[in-house]
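Shown here: the complex without one of its protein chains, the others still in place.
Up next, chain A:
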Amino acid sequence: MSNKTQWQSVCSVDDLIAESGIAVWTADGPVAIFYLPNRIPCLFAIGHTDPFSGSNVLARGITGDLKGQPVVASPLYKQHFNLETGVCLEDDAVQVPTYPVLLDGNNVVLEVPVKSQVKEIA
């Protein structure tokens, strides 16, 4: 696999839900995007797969902050993941991937790795 990345447009601003998450499918698999309008920055993107259950559910967790860190709580077993670093607060050996995320006009765009065996389409 190469270290190359690409910017991928994944959804529109209207798809986002304030203080909560949505899931999108990317070249790197399922990603959860959180929109926290009372923070700067207000967009966060982490892997959607809960490492403790293997299920694609993190976008459906409750967001908030713990000791100042922005977090989402897994809806299955309630572990918290730092939205900036992906590190699990209960077990720092566990981490989910994080992705740079930006607004391009009305589009939400993500920077995701390009898998070498996958031909570039966008």
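Just so we're on the same page, contacts are C-beta pairs under 8 Å (C-beta built on N, C-alpha and C of every residue); 3 or more make two chains touch, one makes a residue touch a chain; residues count from 1.
In this text, contacts and distances are computed from a predicted model.
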item: Chain left out of the displayed complex - its UniProt protein name, from "Serine/threonine-protein kinase RsbW", "Cytochrome c domain-containing protein", "ABC transport system ATP-binding protein" or "Nitrite reductase (NADH) large subunit"; value: "Nitrite reductase (NADH) large subunit"
item: Absent-chain interface as seen on chain A, which is shown; value: 10-11, 15, 17-20, 22-25, 30, 36, 38-39, 49, 53-57, 60-68, 70-71, 73, 75-76, 78, 80
